[in-house]
Every structure is written in C-alpha cells, then in structure tokens.
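Complex shown without one protein chain; remaining protein chains in place.
Moving on, here comes subunit A:
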Amino acid sequence: MDTVEKIVEDFASDIAMSPFSSGTSLREMIRAIRACKTAAEERAVVRRECAAIRTAISENEPELRHRNMAKLMFIHMLGYPTHFAQMECLKLIAAAGYPEKRVGYLGLMLLLDERQEVLMLVTNSLKQDLNHTNQFIVGLALCALGNICSSEMARDLSPEVERLMRSRDVNTKKKAALCSIRIVRKVPDLAENFMGLAASLLKEKHHGVLISAIQLCTELCKASRDALEYLRKNCIEGLARILRDVSNSSYAPEYDVSGIVDPFLHIRVLKLLRILGQGDADCSEYMNDILAQVATKTESNKNAGNAILYECVQTIMGIEATSGLRVLAINILGRFLSNRDNNIRYVALNMLMRAIAVDALAVQRHRTTILECVKDADASIRKRALELVYLLVNDTNVKPLTKELIDYLNIADPDFIGDLTVKICSIVEKFSQEKLWYLDQMFKVLSLAGNHVKDDICHALIVVLSNTAELQGYSVRSLYKALQSYGKQASLVRVAVWCIGEYGEMLVNNVGMLDGEEPIKVTESNAVGAVEVALNRYSADVTTGAMCLVALLKLSSRFPSTSERVKQIVAQNKENVVLELQQRSIEFTSIIQRHQSIRSSLLERMPVLDEASYLVKRATATQATIAADKLAPTVTPGSLKLPNGVAKPTSAPLADLLDLSSDGAPASTIASTTTPNDFLQDLLGIGVSSSTTGVTSTASTDILMDLLSIGSSPSQNGTPITDFRHPGQESKPVPAVPEAIDLLGSLSPAETKPTPVVPQDMDLLDGLSSNTSISGLENTTHPSITAFQSATLKITFDFKRKPENPRETTIHTTFTNLTSSTFTDFIFQAAVPKFIQLRLDPASGNTVPANGNGSVTQGLNVTNNQQGQL
C-alpha cells in the first residue's frame, strides 16, 4: 500500500516538475486540496505544490512570490513543513512595495521555525522599515517585531521603538507601545526607558493607544519594582479617569458592544488597577469609588457587562478594598452563581476559589449552590465546583458535605466518578475525627466507587482497621454485607476479603456489636462462600485472587469445619496459569494437609500495624524519594528489628549447612526478582515452599522457621508502598518469629562453623534509605549498623557512598566471633532484589578467631538501579 502511494506521489511530483506546469493559482490549489478524499491524495497535492514553489523560488520569479507565500501559508496551516520558504519571506520583506512586504512579514511570523539565524538576517530590514516614511510600513515592521523579536533584536531596535512611541500617528503609537511589551519581556532592564513614555500615553484619547499603553504598564509592573512604584505615583489618577470616562461615556458606535463602550478597555484598566492596588492602601483607597461605581452601574444582562463585573470583582478581591466594597463583590458573585448561563456560573466558581482566601465565610454562605454545581451536567463546571468544595470543607461541615458527595456517587457521570472519589477519600481522611464515621464513609465509597479507589487509600483503611480493635467486628460485618450487594467493586472486594480472612470469627459470632447494629446471621460456610465467589469472579486479577487464597487459608484455621472445603477451593487453582496463584494454591494445600501442628500459629491474626510509621512512610513515599524506600521502611522505634529475623545461622553440620544455605540464598534471590510490591508475598511463598520440599528432610521445621523468619522481618517493618495485599500475608510469618529467635538463641556456642546467610535485600536498604530519606540530603556516609548479633556472631556494616555515583553503595562488613572456639571455613552469602546489583569482594579470610579477638572483613558493592526513581 505504502509503495503504491509513493509511486503515485512521485509520479504526481514528476508532473509538477515538468516545465509545462507553471504552477496553479491559490484558488485552484485550495480547490484541489478540498477535492481530496484521502489523506494520501492531499499529501500528493501538497507535495506537488511545494515542488512548484521550490522551483519558483530557485528560478527567482518575483511575480509569483506573493502568490506562493499565500499558498505556503495555507500549506503550513494544514500542518506540512514549510521552512524552506523562510528566505523567500526575507526577499519579500526587502522588496519595495507594501503588498510584498505585507505578505513577507506575515509569512515570517507564521513560518519561522529555526528562530535565530533567520532573525539575524531580518534585523536590518526591520530597522529600515521602522524608519520608513510610510506609516503603514512602519506599522508592519512594528507588528512583526512585536511578535517575533529576540532579546538581541530587542536591544538593537529598542531606540527606534521608543522614538516611534512619540510619533504623532495613533496607529504607530499603539503598535510601538505593544511592541515594547515584547521588548520589556525579553530584556527587563529596558523597562526604565519605557516608564515615562507609557505614563504619558495614558493621557491619549484613542482607545487603541490607551489599551496598548495600559497593557504596557501592566507588563512594566511585572518586570520591575521601580516601574511599579513609579506608576503607582504617577498613573493612578489617570487610570481612574480613563475608567470613569469609559464607563460614563455615552454611545460610541465604533467601540460599542451591546450597549457598553469598549469592554476590553474596561477590563485592561481594571486589571492594571488590581496590580497597582495590591498591597498598597493609598492606591486602593483612590480607586474605591470608581470600582464601586463600575460594580453597581454595569448592566449584567449581557455577556460584555458580566465580563466587566467579573474583572471588577477580581480587582476588588485583589486590592486592599473596604469591607463594603467586598460585600458588593461577593454579592455579585452570588448573583453570578445563581445565573442560568453556564459561562457565568463557571466564572463565578472560578472567582470564588480566589475569594476563599479573602473571605472564607462569605464563600461558605454559597455552599449549597456550589454543591449543586458539583452535580451539574457540564464537566467544566463540575470540575471547578468539586475543587471549590474541597477547599470549603472544614471540621464543622465535613459530615453533611461528605454525605452529599457520597450520595452523588450513585448517579455521577462515569467520567467524573474517578475525580470525585479521589476528592471524597481525601476529605474523609483529612477530617476523620471519629473512626466509626471514617470507616462508614470509606465503606460507602468502596461500595459505590470501589473501582476508582486507589490502593494507598485501601491500605490506609486497613491500617486503621487493624488499629481499631473495637470496630473490627462491626467492620467485617459491614463489609460482608456490602460484598453481597456490591461484589463488582474491586477495591471493596479486596478490603472485604482481607477482613473476612482476618476477622472471620467476629463475622460469624457477631463479636463486638455496636449499639443499634442489627445482628446478622452468617455461618462459617457463608463466610467461606463469600470469599469463594470473590475468587471465582476475580480469577483474572492476580492480586485479588492471591488475597482470596490467603483469606481462605486463614479461614480454614479459624473454622476447622470448613477446612476440607477450603482445601478443595484452594486446590482448584493448582493448575492456574498464573504462577503466583498456582504456587500459592499448592503451598497452601500443603499447609492445610500436612502441617496441622503449625497451622494455627502460622495463621494467627496479623499483629497491629504501626500507624505512625505507616503515615511517615506514606509521606516519605509521596515525597518521591528513591524506589528503595518503597521496600525499605524508614527507621521508626519498635519496628526495626532487622537482624534477628533475617540472619540465619543454623546448627546443622557444615555439609548440610551449605546445602541449606544454598537453598535459602537463591530462594530469597528469586523472591526478590518479582516486582518490589510483591516482595513480601514472595518471601512468604518461599518460606512455605521450602517447607513442602523439605518435608523429607529432618530439619524441615527448622528450615521453615528460618525461612519464615526471613519473611517476618519485612512484615514487622512493613512497607510504605501501598500495596495492600501484604497485610494479609504478614500475619502468617509473624507467629514464627519468636521461635525463630529462639532458634537463634539456642544456637549452641559449641558449634564451630555457623554460616550466616544474610538476605540483605531488605536490611541494607533499610539502613540506607532511612538515612537518606530522613535527612533528605545526599549523604555520602551513613552510620554503621550492627546488622546481626547473637551469642555467637556479630556482623556490622559500614556504609560508604560516592557522591558522584549515588546509586552505588559500598558496604564494609565486619564479622566478629564471640564464642570461645574459632570459626573455620567461614562463608558469607548475600542476596539482593533484582533491581539491585551486588558484587561481593573476597573476604579477608575464612577463619574467624574466637572471643572477639580480631575479625574477618568483606566488602560488598551494591548498586541500586532504581535510585531516585519513583
């Protein structure tokens, strides 16, 4: 297809290149383009025309230049490249006649793309034209200069422009004034030169000159503090006079817009007054009267009048106005807000956003109307209103407002639900004085718009739930009920499934009934059934599926009678195509079948999540620190127990040990290869999988414990990332911790060769990220930490980071033997997640002397590829 097109196009351009076609007229070209039925045809025509124009340019046919420029403009508008004609523009500009210059300048302004070089060439022509005797040509040059000039041109040509501002011709004056806006923007130092001139132009009568001069003054105020002071002193009277004249003047046919004289001039004056009056009481006082007059006298039944009123209100809000004037302004806004015209309502909402800083109470009065606007059919108005409502919420009105917003979720436009949900969640979180209220609102939002609730919101909810023992029963029952009717909301399903898994017995036994809560009758098999339904419905969603499996596993322990059924449901996923679910299914089946003895402790309720640290983490995560932060929690008291749960010295003979550790180390490496969010689950998964594979081994329980304890470390630390799956997982490894620690404790000092396998993936980063994220500085050194200490062995880490390569961290590890016997054949292994590269330097020796007399050191180089990423 492409080739056919190309042949056609080539053929077409061949025809165009033939000497017989001397080019078409502009009209013919436009007709030809309009007649095109496909984009390819249009391209062919444009190609042909461009080729003809190129030929004309190279053959230097001055009589065709004008027409060719007009054609190029059209081609440019259609979105085809036209830069080849820039030089042609310059030739036209250099021509003597007005029509050529006119087209040349227009072409220059439209077609220019590589700015610098062509601009240098055009400077001289511009200078000549600025000094031309014909005022129209001067006007052209000023206009071009005003649209395209660079800072060099501004410096070069500013004297000419200054001179032209003093010209007698009004058209030249106004264009020179506007041209100087561009000059001042490009070179703010030149502002002083124009102050006096701009002020004197304000005495003119011609509206074009006035509007240009006023805009120049506005620009000067922005560019220089001196100019602002100068204009405050010298122009305030003149401006007030202009405004008075224009608002009092009788019918002026040339400037009349539906009965109002020159609304544009009105608006520019009001804008400048706002800048002058801002933070200046004297100026503000001077303009009070005229503002009051404009605000009261302007007709508000036409758009032009409303435009003036709108600008006037903005000015009143911006300056140090009297309270009477402010009341006037707020009343105008109230009127706007109740207007039927959507445009007027939109600007009213826009204005109220700014008014809120000046007079929040007055804005609060319009709350009901604003709330109505949130439900408007017009997306632009809804968006404005929602933002305004968000700003209006405070402790006293949060409950009714939230109720309104949540009720509206029922009928909101699908496109709008996302925004609305985010705002509601944010309001509810911000103003949650009572936990019950917070939970109720969140459940409602989850039920109505669960598909739009972000994961971090759900995670926050779970943290709160976990911390509120007295409401857990109520919550799980509410969620169970909601799940029955709103099973299609993904987030609701996840939270509900998690709660049923954790607090299943509260659901069945109606534990912790609140006053006025209706008891519900849920049997054990109902609870399992609910999770099963969710599992079947969300089989495509790995996260939800995984959560359902965990919940089922937990329920099998809570309700032993359902164990067999759970086993069947779980077993259905044994052949799931998703590896994650398949693995869980197989492992969980194994737990249910073969590990009755540890199952209850393994599946205990998860410990209370640390709210404070979660919030800190959440804040840190949003601060866009390094990716590792997501994995590694910041240091908070009571949550950082990294070494104990992680290090794994075992007490088996060396041969076994090596086997074991080689099992363990790769295992945790694999665990880390999935995305960081899934990290924890994977760790857990490995813990379990090792247990199943290790059934035959004599030391299987030990391994299990050890591995679980690896998993438990992150669970204690929690992860600031908002993947809320893992709370569901965390509870499992935790019961194993004490035993794991026991295990460490019971390490007999007689053992001579413990091989600690330190999965540093978490811990290293813990240390690092906590340092970096808290200090927020590019620290190159970090305090050393004791990574592991037992009665037998002490491991310390020293961190070093090169400033030129913050991704790379060098860890200097020191091993000290605290026992009375010497460790020989000492090997240290480490594993890291996939996004981190690890390089182990050779150890200083493989024998660690006894009693802490000397130590072995080893260097580790860790490169974090996600440093600095979100």
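To be clear about the criterion, a contact is a pair of C-beta atoms (placed from the backbone, for glycine too) under 8 Å apart; a residue touches a chain by one contact, two chains touch by 3 or more; residues count from 1.
What we mean here is this: contacts and distances are computed from a predicted model.
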### Summary
Out of "Mitotic spindle-associated MMXD complex subunit MIP18", "Serine/threonine-protein phosphatase with EF-hands", "AP complex mu/sigma subunit domain-containing protein" or "GPI-anchor transamidase", the chain not pictured bears the UniProt name "AP complex mu/sigma subunit domain-containing protein"
### Message
Can you tell me which of A:Gly146, A:Gly277, A:Gly450 or A:Gly473 touches the chain that was removed from the display?
### Response
A:Gly146
### Message
For the chain not shown, which residue from A:Leu78, A:Ala281 or A:Val608 touches it across the whole complex?
### Response
A:Leu78
### Message
Please identify which residue in A:His207, A:Arg477, A:Arg494 or A:Arg599 touches the non-displayed chain.
### Response
A:His207
### Query
Of A:Cys50, A:Leu92, A:Val161 or A:Ile181, which sits in contact with the chain we cannot see?
A:Ile181
### Query
Which parts of subunit A are in contact with the chain that was left out?
26-27, 30, 34, 69-70, 73-74, 77-79, 81, 98-99, 102-103, 106, 109-110, 113, 115, 136, 139, 143, 146-147, 171, 174-175, 178-179, 181-182, 185, 188, 207-208, 211-212, 215, 222, 254-255, 257, 262-265, 267-268, 271, 303-304, 306-307, 310-311, 314, 342-347, 350, 377-381, 383, 426, 429-433, 435, 438, 464, 611-613, 615-616, 618-619, 622-623, 634, 636-637, 774
